[in-house]
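Note that this complex is displayed minus one protein chain, with the remaining chains in position.
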Amino acid sequence: MTPPGTIITLTTDYGLADGYVGAIKGVILSICAEARIVDVAHDLPPQNIAHAALVLEAMAPFYPPGTVHLAVVDPGVGTSRRRIAALTETAYFVGPDNGIFGLVFRHDPPQRIYAIENTSYLLPGAATTFDGRDVFAPAAAYLAGGLDPAELGPEITDPVALAWPENRRTRQGITGVVICADRFGNLLTSVRREDWPPERPPFIVELGDQRIPGPAEAFYDDNIGGTADFCKAIFGSSGYLELARPGGSAAALLSAGPGQLVTVRWRNR
Amino acid sequence: MTPPGTIITLTTDYGLADGYVGAIKGVILSICAEARIVDVAHDLPPQNIAHAALVLEAMAPFYPPGTVHLAVVDPGVGTSRRRIAALTETAYFVGPDNGIFGLVFRHDPPQRIYAIENTSYLLPGAATTFDGRDVFAPAAAYLAGGLDPAELGPEITDPVALAWPENRRTRQGITGVVICADRFGNLLTSVRREDWPPERPPFIVELGDQRIPGPAEAFYDDNIGGTADFCKAIFGSSGYLELARPGGSAAALLSAGPGQLVTVRWRNR
Partner (left out) sequence: MTPPGTIITLTTDYGLADGYVGAIKGVILSICAEARIVDVAHDLPPQNIAHAALVLEAMAPFYPPGTVHLAVVDPGVGTSRRRIAALTETAYFVGPDNGIFGLVFRHDPPQRIYAIENTSYLLPGAATTFDGRDVFAPAAAYLAGGLDPAELGPEITDPVALAWPENRRTRQGITGVVICADRFGNLLTSVRREDWPPERPPFIVELGDQRIPGPAEAFYDDNIGGTADFCKAIFGSSGYLELARPGGSAAALLSAGPGQLVTVRWRNR
């Protein structure tokens, strides 16, 4: 178990137009004066747990050991869903028990997970609608201040799994779905670099009746042709297969979005 | 009077697509190297003082004593409206004299308010269009560095009041208005928990010809029925009565927005 550092990252869907993020930061700084708060993302699509899971997976591995990651995308706030604090070999994670840490935990499995229940570490007079401020912010701040996570509540061993699409594999290829589009209109799919056969064949991605060639080496790789104008498939910076359009939006050009099926067909087989 | 800390919070409508926020932070760090800048909100609805007042009220109480809160939603920039620095029992507030601190001051009244006029503490060569950079950022930074607020300019005793709707009370209920929608589509009204009679009756909120039951205990409180599909009224995390729709947007479902009348009728009377 890595001792905690003083870095606390924030990943939320609260936006920067309301007072939610500000309240959370105030609670943290009141409990742990030396905390170094790092804004990761606050404009996550509201209530979208899968998107948040991807963001956490994309950034958590790059932080110093002992970082405390606070994440709140929490459609179930106020229900009986648990609030958890987990520790892995390298970091601490605090947030709702709804699968939000599911992708991170694939690479960095939890060693212990605790349900946050000890009222000594909740904000007094807590509301039922803002666990970010009343439960998660204090828990993260106390952890950064050196609190033993076991103090927060009972250990649990059955965290909620992330709802995540299963890809279907055949000898000829693999079928997955579009998970989300990023700000540039790159479409991120559930197919990962690990799914690419060892002999590294080129492939075609079928999206509806559109065909996108891959893998490109870079967004502007010109050594690859294709029918879907300018679009190409590329393994992106987090290892997911993305459909991208250099200098434009693949999401707009392909009229595609989350949930759509993509079939990858290996060539030369 | 609490001695100043080194935390300076920023609450603005400048957005994160232009250089305004960056310039303000540079000015602060150039004057007070040890300042700890905390982003509260930069995507406030442009020029909307009431929304900014709500954000300040929602977050300021959670900060350590001595925090300096810099807030700029300033439609009157460049006019003769005053620029103020106020100190309360627990904190410092710097911004335009347009009522932006009106809700915060209800809970934490100002002990002294000064008009920022001393040119020694303004940025040299100030523009007329960017007091955030030229006036408020230096004032906040000097305060965080320990400057006596009285140095900034003359004391004033007649700060501009916040334009805020008055609720109308009857024995049967209370009529207020929708103030704003948050990022999730929750509609925040001018009715507050303090307006709820001591015997805590259940109630119905009338919005146009729609009827929303309350109070819910949580967004997913199932012990409450109602005709407006899935919508319920709940006292939110800052004490305002909100109309909320679990997992969706009440603003969209009810086709409602700022300024609309809401009538709360106590039941069992």
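By written order: A and B. Residues from 1 in each chain.
Keep in mind that, in the parts below, a contact is a pair of C-beta atoms (placed from the backbone, for glycine too) under 8 Å apart; a residue touches a chain by one contact, two chains touch by 3 or more.
All values reported here derive from a predicted model rather than from experimental measurement.
Check B:130, B:184 or B:220 against the missing chain and you find that the one touching it is B:130. Touch with the chain omitted from the figure is made, among B:75, B:109, B:146 or B:208, by B:75. From the options A:39, A:151 or A:195, the residue with contact to the unseen chain in the full assembly is A:39.
With the whole complex as reference, residues 7, 9, 11, 16, 38-45, 51, 54-64, 67, 182-184, 217-221, 234, 236-238, 244, 246-247 of chain A touch the missing chain. With the whole complex as reference, residues 13-23, 25-27, 29-30, 33, 37, 39, 46-47, 75-79, 127-130, 133-134 of chain B touch the missing chain.
Going forward, only the chains that are shown with their structure count from here on.
Overlaying chain A onto chain B using CA atoms gives a rotation of 120 degrees, to the nearest 5.
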